[in-house]
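Here you go, one structure.
With one protein chain held back, the other chains of the complex are shown just where they sit.
Coming up: subunit A.
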């Protein structure tokens, strides 16, 4: 089923998916109307469908077809965006929730198949990618009982160790260890930092940024080449709305792509096209264990957004997909692709695809600058109309930050600002210092972008 030709960059092969796609659309067309009454799986037309409620489609799959369909979406995202290639070592961000549980399972299955292919192949030319798992323990930021968090960590250990070989390294890291290089009381420092924030939403968002920094730190220190997140369609739909509400329209398109290489270790989102509902269904169908972790429901702006999206989704089952699709039409940034693609490793189809979809740098030589706090690209001449009554924040003079972070995270008072800045973790301080130039996008990459565009007339 997998081919070892040069066009194949991981365990599977594109052909397989193309056929599957064609088959799917054919069956779908034939089936419209007639077969639904017969109560058979719309794809294989032999087994009984399970009630899985795929958003917006009247199709009903049997257990196997449902699973294959979901895995197919994952795998397609991985292969066409060159998210995972044989020499990679990927770090799966695991929260214990349904999305990241499915993610772990899928990455594991992909690795397992790659291993089987490797064992069967004669020349052993394609190595099997490595997998690690990271759990960020945020119990110090909430009032979750220590027994509960211990139980959760124990469950996570057993989930990871019970996966079939190749074995996976597990990192359980408290979020405050982002400060560990500073040789101070990390817990105390985190508490001080969070206490300095008055805005509930700002606090929540800062924690999300710290979580990303923690993942980056683990990945970087342990030689990982990708950070894989389990962000599903529903989660991304919420992000689209909340970024809009926070005035982050410019940077939004950076956050919702399959690939985000503005970080030291590129971040990938292979479950972007999988709605939460389907992931939940798979967990219960396959008996995948969910771990209760102390990530309470959101409050403030984020809370309003998630209940708004929930209501919309109840009114129309494809709403979340539509929201993500709308945002997907926004122009991505030059870093929304795997950097420095080695031509020999990537099928030409993928390269063409990248070019056609504008994943190549838009305005080749870019000198994006980034928000020190949330790392979102800043709009040049951030002079929004004076009519919005946004007098330039005094904090502006200290830190290059997006208007959202300036409002909900940074203190307004310059003297408070001076106390606040040193509390930030090291990577944010560095970004604040070099705020005017993206430290990730090296000159080399920029030049490569420029050269790539020469090939455009091939199409």
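The working rule: a contact is a pair of C-beta atoms (placed from the backbone, for glycine too) under 8 Å apart; a residue touches a chain by one contact, two chains touch by 3 or more; residues count from 1.
Here is the rule we use: contacts and distances are computed from a predicted model.
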Choices "Pyruvate dehydrogenase E1 component subunit beta", "Cytoplasmic tRNA 2-thiolation protein 1", "RBR-type E3 ubiquitin transferase" or "Guanosine nucleotide diphosphate dissociation inhibitor" - which one is the UniProt name of the chain not shown: "Cytoplasmic tRNA 2-thiolation protein 1"
Residue of A:85, A:248 or A:369 touching the missing chain in the full complex: A:248
Residue of A:65, A:196, A:228 or A:301 touching the missing chain in the full complex: A:301
Touch list for subunit A against the chain that is not drawn: 14, 17-18, 21, 73, 76, 79-81, 201, 240-241, 243-250, 252-253, 273, 300-301, 304, 308, 311-312, 315-316, 319, 322-323, 325-327, 329-331, 349-350, 352-353, 357-358, 379, 384-390, 403-404, 407
